[in-house]
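The complex is shown incomplete by one protein chain, all other protein chains being positioned as in the whole.
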Amino acid sequence: MDNTIVATHHDTAAEDHHAALPQHRHHFETPEQQREAGTFGMWLFLLTEIMFFGGLFFAYLLYRNWYHDAFVVASNQLSIPLGATNTAVLIGSGFFMALGVWAAEVRKKGLLVLFLILTTLLGLVFLGVKYFEYKEKWEKHHIPGEHFDISEFVNPPINPKTGRPTEQPLPPDVAQKTQVFFSLYFAMTGMHALHMIIGIGLLIWLIRRSQRGDFSAGYVAPIENFGLYWHFVDIVWLFLFPLLYLINRHPGS
Amino acid sequence: MSEYHDPANITNPEHGEHHIVTPKTYSLVFVSLLIGTAITVGAAYIDLGIFNPVVALAIACTKAVIVILFFMHVFFQSKLIKMTVAAGFFTFLVLIIMTLSDYMSRAWGLW
């Protein structure tokens, strides 16, 4: 066996192949290596996102257990129609993103641009609904801090039809714990919304480049890898919705 | 071209058929996700006692799994990618379970 380090030469055919792809970075031997490395790198980044949100999910788990009654009452302040709509909107957005990846893979530029635009639009709808929900919390003084108002939890409004309170009234010290729920609500949905805003910014950039034809000639990686990020943000919401909105909605409990 | 990078070398995951997931698959997943959401909301209004959060989380986990497998293509990817995803969730579970072990066992009192 030869004991020295042997040099290799690239196939001329391979070199032609290399020269043909403008996005090929020369520290990679082949475009396939580059694509696989890119996907792997994006997944590693998503692992950091799992652990990032993980801390918040643990805090939620703990305090929901400690302050269950307060969490139930606070959660009932959130609107299920809005939350469920937003969930469907985000699922739709993810669906169009996946279709966008398909369009890039089959090199259909027009469809790619269309799907990216639909993804963005639905993402904006989601954020719009969230803005509306946050605004309502602001108006009701349910944002944690100096102006947090527990009066609605101590003296819930009376339902005119039944003559009974809409919610179980809480003693003041328990009612104070609704602030913990809202702290987590804003931290978790706020962090999620921040990730969506960053995603929409990236989408706009991707749409512009797609319109120029950058991603419909075989170079799919940016669309594919952004898709991974977008789906991940979607998955976070798929957990946030039932955990925050649906703690205890059955009557009579 | 080195043996590893020879396109004929199918053990290299970079040379797998780039399986293109079809819009049909995506549509099936999309509909399943919407159905799952509807079930989650419906189940929230029924008193299942201790199982309410269990059902909600189980459905959410199932949705997450099909998004990961199909929207994110992991079903068709290399073992490395699959192991990477698993490692992420494993570490997340370590954080949750081991921290919980402290909080849960506080209630057991001092020895």
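The first chain written gets the first letter, and so on, giving A and B; residue counts start at 1 in each chain.
Operating definition for what follows: contacts are C-beta pairs under 8 Å (C-beta built on N, C-alpha and C of every residue); 3 or more make two chains touch, one makes a residue touch a chain.
Operating definition for what follows: contacts and distances are computed from a predicted model.
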Per UniProt record, name of the chain withheld from view ["Cytochrome c oxidase subunit 1", "Heme exporter protein B", "Aspartyl/glutamyl-tRNA(Asn/Gln) amidotransferase subunit B" or "Maltose ABC transporter periplasmic protein"]: "Cytochrome c oxidase subunit 1"
Where the unshown chain meets chain B, residue by residue: 2-5, 80, 87-88, 91, 94-95, 98-99, 101-103, 105-106, 108, 110-111
Residues from chain A at the interface with the omitted partner, ascending: 1-9, 25-29, 33, 36-37, 40-41, 44-45, 47-56, 58-59, 62-63, 66-67, 144-146, 176-177, 179-180, 183-184, 186-187, 191
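In the analysis below, only the chains that are shown with their structure count from here on.
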Chain centre separation (chain A, chain B; CA means) in Å: 15
Chain B contact footprint on chain A (complex, rising order): 8, 10-11, 14, 29-30, 32-33, 35-36, 39-40, 43-44, 46-47, 50-51, 54-55, 57-58, 61-62, 65, 80, 84, 87-88, 91-92, 94-95, 97-99, 101-102, 105-106, 224, 227-228, 231-232, 234-235, 238-239, 241-243, 246-253
Complex contacts: residues of chain B adjacent to chain A: 1-2, 5, 13-15, 18, 20-23, 26-27, 29-30, 33-34, 37, 40-41, 44-47, 52-53, 56-57, 59-60, 63-64, 67-68, 70-73, 77-78, 80-81, 84-85, 87-89, 91-92, 95-96, 99-100, 103
